[in-house]
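Before we start, here is the structure in question, set down as structure tokens.
Every protein chain of the complex appears in place save one, which is left out.
Chain naming follows the written order as A and B, and within any one chain the residues start at number 1.
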Amino acid sequence: MMPWKVSPSPVGEYDVPKDDEQVTEARVKVDGVTKVFTSTTNGRRVEALQEVSLHVETGEFVCLLGPSGCGKSTLLNILAGFERPTKGEVLVSGHRVSGPGPDRGYVFQEPALFDWMSVWGNVKFGLVCNPDTRKRFPDPDKQVQQCIELVGLKGFEHTFPNFLSGGMKQRVAIARALAPDPDMLLMDEPFGALDAQTRYLMQGALLEIWERTRKTIVFVTHSIEEAVFLADRVVVMTARPGKIKWIDRIQVCRPRDLSDMSLMETRARLFELIGTEMKETEA
Amino acid sequence: MSSDGSLLIAAESDLLTGNRHTTTGKHLFRRYWLVIAILIVWELAARYGYLPRAVLPAPSTVAQSAASLTAHRDPALGSLPDHLLRSLGRQLLGFGLAVAVAFPLGVWMGMSQKVRECLLPLVQIFYPVPGLAWTPLAILWLGLGGKTVIFLIFIGAIWPILYGTIGGLQNIRPHYGRAAASLGATHFYQLTRVSIPASLSMILTGLRLGYGASWRTIVGAEMIASTSGLGYMLSVAADTRRGDVIVAGMIIIGALGFLIEYFAFDRLDRATVGRWGMRETH
Partner (left out) sequence: MKQSNEEFPSRGGPGRWLRPALTLVAALSLWEIAAVLKLAPPFLLPTPLTVLETWISLAKGEAIGMAPLLSDIWISLQRQLIGFGLAILIAVPAGFFMGAFPKATESLLSPFRFLYPVPTIAWVPLTLLWFGPGWRSILFITFLSAFWPAFFNTYEGVRNLSRLHVRVARIFGATPLVYFFKVAIPGSLPFTLTGLRLSYGASWRMLVAAEILLATSGLGYVIDQSRSMLRTDQVMAGIATIGCIGYLTERFVFDALESVTIARWGIRRAERR
């Protein structure tokens, strides 16, 4: 018999702060975002997100968790600027998001590395690809070297991506996204395509990188274990149309032991929350 | 588009260059004994009169004629090196022009849907017309001679190059573009450092096919519309019933095509797509 109860109202224990004073420091402010996709072939409308509001503090590690099709990737893409919300707005560092940019680094599920450039070339790309970034980094090589070492790939600078393992490719992707010193990192199930052992190693590596750089991270996943292992806060989303169902704050110190009692409780709670949502999607 | 052409090219380079791992003597013999046997039978049959000269002269005669045409200038047939250089020169010019026009146009059409919608139907109309079918029109407009030949090569080669470039740019995986955009790349940077390298595989296929087309066209064009070049030499040899020169010419043409394919395109392929590990193995 569980000592807690899932509240029927959408948001759980730790509400979105309603007081504006408290949120001026927030790195990311998602305000009433709704996203509707209209199919061009048959005009059908799909409501992916419905009135989603969220705040992310600077240096926080937030996980978006939910069943497939719940809109978590869509929300991430809206944060990144790849999609525009149908209603509502998103502010990052006080500026409205209108398109992609190097202030929000993005790591895809597939590494999306440029196969025709070496590791060095890939990481350097973000530093030389537009005049503003060029001005910010008059000596890009130093930054490139630092980022490559940060992700633990020293010695592989001149290897080409197709000759790297999956885990190594994702490390390069992370280095590449970090090179232009973004305000935050957006990660869309980056370890989903890796095998279990590599995934475990990569999670540890990511936490190390995060401890050293203290970037704000928004991480999409459908793995409860991953969310509990990594995040400061876990945002549980409902099935389509996606809304925020529950936000869980995890205050256990890292590195976390998943067999810890409170973490197991959290996992069970999240499992039940997701379970009901998954039944929705199956229906 | 690339589906069709690149398969043939894969077959071609694989079969022509053979499996590089098995070039030991025994393997070479097992592979080529039939060719050697045919050559021997051919030579003997010609020597002993079983093969009339008009049908197929002996390999030795062929070699001899080739040598003499290289050394001396025959009044009717001309000089072999002369013809060779002319053909090569024209082909390079024609092919170079084709690349210079088709590649930028292809990039433009590949990047912009509007332009593509406008121009693609025109391309699709002209594409099925074989290069050599333009010959009568070309002769009417440009007369006989080098200009016509170069024009025909140009017309023959642009379509595959166009298709290859457009197809390559259209079929880039979308996350390349997103990755570049999220890193803030300017349009120019994205085009030159991301889009074009990502489509290089298909572009190279298009170039190869275009080159093949130009090679085929030049021989025919020179037969019909020119008074110099390898094709012309072949047609004169046909008129004067010089089977040996014909066969020599055929071998040279074949060898030339193969060598350029191997030394130019294979190298290019290996230095770019191969080095990056982007080629799919078959």
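Following the convention adopted for this analysis, a residue touches a chain if its C-beta (ideal position, glycine included) is under 8 Å from a C-beta of that chain, and two chains touch if they have at least 3 such contacts.
Not measured: the values here are computed from a predicted model.
For the options B:Arg30, B:Arg47 or B:His187, the residue in contact with the chain missing from this view is B:Arg30.
Checked against the full complex, the candidates B:Ala45, B:Leu93 or B:Leu120 give a single residue touching the omitted chain, namely B:Leu120. Not every partner is drawn; the one left out touches chain B at residues 1-8, 10-12, 14-16, 18, 30-35, 38, 54-55, 113-114, 116-122, 124-137, 139-141, 160, 163, 166-167, 170-171, 201-202, 215-216, 219-220, 223-224, 231, 234-235, 237-238, 241, 243, 246-247, 249-251, 253-255, 257-258, 261, 280, 282.
Rule of thumb we're sticking to: only the chains that are shown with their structure count from here on.
Distance between chain A and chain B, defined via averaged C-alpha coordinates, is recorded as 50 Å.
Interface of chain A with chain B (complex): residues 80-82, 99-102, 104-106, 108, 110, 112-117, 125-126, 128-133, 160-163, 176-177, 180. Of all residues in chain B, those touching chain A in their complex are 173, 175-176, 178-186, 189-190, 193-194, 197-198, 200, 272, 275-278.
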